[in-house]
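Removed from the display is one protein chain of the complex; every other protein chain stays in position.
Note that the chains take the letters A and B in the order they are written out, and that residue 1 is the start of every chain.
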Amino acid sequence: MTIAPTDIQAMQLSVKVGAVATLAALPLGFYAAWLLVFGRFRGKLLLELLFNLPLILPPVVVGYLLLLLVGVEGPLGRLLGMAGIRIIFTWKAAVLASLVVGFPLLVRSIRLAMEGIDPQLLQAGRSLGAGPLDLTLTVILPLSRRGILAGSSLFFARSLGEFGATIIVAGSIPGVTQTLPLAIYDYASSPDGEGTALLLCLVSVVLSVAVLLLHETVLQRGKAA
Amino acid sequence: MHTPIRIILITLCMLLFALPSWATELHLSVAASLRESTNELTALFQMQHPGVSFRNNFGASGALAKQIEAGAPADLFISANREWVDYLIGKRLADAQSSSIFAYNQLVVAGRPGLKIRSIQDLLQLKRIAIGSPTSVPAGEYAMQALKKTGIDRQVAHRLVLAKDVRACLLYADRGEVDAAFVYRTDALMLSKQAKILYVVPEGLHERVSYPMVLTVAGARKPDAQAFIRFLSSPEAKAILKKRGFELR
Partner (left out) sequence: MELELQLRKRQGAFSLTVDLTVSGERLGLFGPSGSGKSSLAGLLAGLSRPDDGRIILDGRTLFDAEKRIDLPPERRRIALVFQQHALFPHLNVRQNLLYGHRRCPAAQRRIELEEVADVLGLTPLLAQQPAKLSGGERQRVALGRAVLASPRLLIMDEPLSALDDDLRHRIIPYLRLVSERFTIPFLFISHSLLEMRLMTERVAVLEKGELRAVVSPEELARQRMGQQPAGYINLLQVGPPRQTQGLLAFPWAGGELLLSDATLPEAGTVELSSKEIILCRRHPEAISARNLLPCTVRHLFDAGRKTGVELDCNGATLIAEIVPDAAHELAITPGSTIWAAIKASAFRRL
C-alpha cells in the first residue's frame, strides 16, 4: 500500500473544490433563500421545486444534465467557449457539480434561519428608513448568520463526498479532477488497490467528521443563544 | 374426503415435490460490457433447457468479484480482465480448472467521423482523448499499454480524459466532448451518428483483450452450470457472439 503524489493532490483538490464551491454557492444560496422567503412573485413553488430537484435526482442524472449544458456542444458550453472558458474535464467542472448537488442543502438551511426572523424586526427596519437592500444587509444577513454557517458546513461536507455528478462532468483525471471519492472508487475497483482505498477512506471520514462536528457546534450554539 | 379437495391437495403436493427436480436457478456475474450478448445467450439456453432459470448480475468486474468474495450467490463469473478471475481463484472461491475464455474483443479508437487516424502517433494531433481510468478500467489499462509501447504516453498524458468506465468514454465521444476515445469494438458498434471507429489498435501493442470466465466453487457443483459453460463454446453461441462483434479465436 503506497500513497502516490496524486493521492495527496486528490485530498488537496477535494478541499479546494469544496472551498471554492462553498464560496461560490453562498451568495447564490443566500439570494435563492431570500427569494423563497421574502419574494412575492408568481411561480415561487416552481422555483422551490427547481432548487430542490438536485436533492432527489440521482447525482448521475445531474452530472449527465450538466454535461449536456456545459459540454462543448451544450448551450452554455458554447457561450463559455466563445469567451475562451472551458469547464468540462477541469476542476471547475467538479466545483460546478458540487455546487448544483449541494445547493438545496445550503438554501434550506439559510431559508430556515430567515423564516425564523421576527417579521416585526423587518417592519421596524423599513419604517426606520432602511430600503429592501439595506434591510437585507443590515438585518436579514446578520440574523441568518447561523443558518448560513450551518448551511455552508453541510454544503462543504456534501461537496467533499460528491461523486456521481463529478465523475461525469469532470472525469477522473489524477492530479487534475480526481477528488478523494473518485480516487477511492478508482482504487477500490482495482485488484491491488484495496489498501490505498481504505487509507483514503479513512482520510475522507476524518475530514467529513471534522466538518460535521463544526456544523453541529454551530447548531448547538444557535440553540443556546 | 371430498374429491375436489383431494385433487387440489394431491396437485399441491405434486407441485411442491416436483418443482425442485426440474427447476435450477443459475446466478451469473457478468462484466457490464457483456450485458446484451449474455442476455441473448441465456435466453437461448433457457429455450433448450426449460428447467433452468437465470439471475444475471451485471457490473464492473471488480465490484462483482468483491461481491462474490462477500458471499453473493454466483455460479459463473465472466470478467473483463484476467486479474479479477485470478483474484477469486487465489481466494479459493473459483474453480481454476473451469477457467476458459468467453470471447475476445478489440481495442479501437472511436471519434469524430472526419478525423484521419492511421497510426497511434496520429493521436498527438488531437486535443482530448477519453480513456478509462487505467487503475480501475481494463480498457484503459490496454490503451495505456499501447501508448507506452509506442512511446507517446508522456506526450499525450495531459490530453487524456480519464473516465470511470468505457460507457462514459463512449458518451464523451458521442457528444463531441472529446475528439476520440479508446473503447472496445463491440461498444463502438453501438455508437450513434456522432462518432465512428477511426482506428483499430494493433494487437501487438497491448495484451489481447479477452473475457475470461470461471465457475465459482458453488457453480462447479451444479450440472446445469457445467452444461451452460459447455453451451458457451457451442457453434450457436459462437454465432451470437460473432454477430455482436466479438472475436472467438
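Keep in mind that, in the parts below, a residue touches a chain if its C-beta (ideal position, glycine included) is under 8 Å from a C-beta of that chain, and two chains touch if they have at least 3 such contacts.
Not measured: the values here are computed from a predicted model.
A.B. asks: Of the chains you can see, which ones touch the chain that is left out?
C.D. replies: A
A.B. asks: Can you work out which residue in A:Leu23, A:Ala124, A:Leu137 or A:Leu198 touches the chain that's missing from view?
C.D. replies: Going through A:Leu23, A:Ala124, A:Leu137 or A:Leu198 one by one, A:Ala124 is the residue touching the chain not shown.
A.B. asks: Considering the whole complex, not just the chains shown, which residues of chain A touch the missing one?
C.D. replies: Within chain A, the residues touching the omitted chain are 118, 120-121, 123-131, 134, 138-139, 142-143, 145.
As a convention for this text, only the chains that are shown with their structure count from here on.
A.B. asks: What whole-number Å value describes the gap between the mean CA coordinates of chain A and chain B?
C.D. replies: So the centroids are 36 Å from each other.
A.B. asks: Where on chain A does chain B make contact in their complex?
C.D. replies: 67-68, 71-73, 88-89, 167-168, 171-174, 178, 182, 185-191, 193
A.B. asks: Using the touch definition up top, name the residues of chain B that touch chain A in the complex.
C.D. replies: Where chain B meets chain A, its residues are 60, 62-63, 65-66, 83-84, 86-87, 128, 130, 133, 135-137, 160-164, 168, 171, 175-177.
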